[in-house]
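Note that one protein chain is taken out, while the other chains of the complex remain in position.
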Amino acid sequence: MAFRLRLTPRDSSFYGMFTAAAENLVTATDLLGQFVHEHTLREELAGRLRDLEHAGDQATHAIFRQVNSSFVTPFDREDIVALASQLDDVMDAIEAAADLVLLTHLGTLPAEMGQQVALLQRCAIVTAESMPRLRSMKDLADYWIEVNRLENEADKLYRRLLSRLYSGEFDALEILKLKEVADQLEEAADAFEHVAHVVETIAVKDS
Amino acid sequence: MAFRLRLTPRDSSFYGMFTAAAENLVTATDLLGQFVHEHTLREELAGRLRDLEHAGDQATHAIFRQVNSSFVTPFDREDIVALASQLDDVMDAIEAAADLVLLTHLGTLPAEMGQQVALLQRCAIVTAESMPRLRSMKDLADYWIEVNRLENEADKLYRRLLSRLYSGEFDALEILKLKEVADQLEEAADAFEHVAHVVETIAVKDS
Partner (left out) sequence: MAFRLRLTPRDSSFYGMFTAAAENLVTATDLLGQFVHEHTLREELAGRLRDLEHAGDQATHAIFRQVNSSFVTPFDREDIVALASQLDDVMDAIEAAADLVLLTHLGTLPAEMGQQVALLQRCAIVTAESMPRLRSMKDLADYWIEVNRLENEADKLYRRLLSRLYSGEFDALEILKLKEVADQLEEAADAFEHVAHVVETIAVKDS
């Protein structure tokens, strides 16, 4: 609120690194959106997600190295590590969801899964928009409130999907396969919420 | 140990907020206890658990807002956030367990599930009793030792339940459904232990 003098120059490149990581998640959720609806391109799309996930790993480790080599960091070192790890967890869950569809040989997916992915796309967009705001620490509450809201939506949708899975329409083996995928999508939503929690922690310390 | 002068007034309303959140868990585990044993009232009891869970969400966010607006907090801001989040996680798991029973259309539940819920009731009671003691930081070790003990009991019980599920008495579909519920009850026990871990962390920092 009040004017504050920054006595030490702060390494600002972290903002760019977090923004890039979150923008990768926008790309990943878009690919996953296509993957869910398209049958024929699944192998190719899963391959691109795998590449994105590798790129994400590199980016995460670049952030870790930067933490180690920076004399001053814009926020607590452990929060930087946590934020990078949680963004990486989102990517891991997205890539795993696609891979599990392939390795369980699932065909057409329930419509609720397309809706799960649409929520993940929203989460990715608001996350990517919020990362540059870490610099000013302004308007971050809007972001984490929106992610919490989206995660609540995702929870409800996940329950609706479970309800359908156990409705009698599917046999035990199909339920098992579909649950593998649904659980990863749910994990991706949870991981987006964890990212928001870290941002909230950073903002709380700064306030 | 030694006499310590408090130089700053500390905002004490957090104690009341945590106590209220933990008392909500006592109510929730009592409702879940009825839910497990009664067939006819399940829809109504699940509805009341849903209302409690919403109230819990409000309470959690009230704590978050309080953290942001308080100039001085009685313990580290991030521990307050963690404690509120973990208490919320317990409520979420309890509400989810009841909802999953309804949406998988389960009838009579194995006796072991009633025992799981009885352990959760004990966890809720000792947690609610300990929250006011955060003010004095006295006798908290008794609380977390007891919760660790109860969580160990819950683990053993969960294994006994799994052993029964795989005994040949149930088919794959029934096992899947019962496991959905059992896993949520186990998650609630784990979340109680996480609450105790946060309290331990707070006490360790204070000591």
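Which chain is which? They are A and B, in the order written, and residues in each are numbered from 1.
Everything below uses one rule, namely that contacts are C-beta pairs under 8 Å (C-beta built on N, C-alpha and C of every residue); 3 or more make two chains touch, one makes a residue touch a chain.
On a predicted model such as this, the values are computed, not experimentally measured, just so you know.
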Chain not shown: contacting residue from A:Ala28, A:Leu49 or A:Leu100 | A:Leu100
Given the full complex, what residues of chain A touch the hidden partner chain?
-> 64, 67-68, 77-78, 81, 85, 96, 99-100, 103-105, 171-173, 176-177, 180
Hidden partner interface residues of chain B, rising order | 159, 162-163, 166, 171-173, 175-176, 197, 200-201, 203-205, 207
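Simple rule for what comes next: only the chains that are shown with their structure count from here on.
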Between chain A and chain B, what is the gap in Å from one C-alpha centre to the other?
-> 27
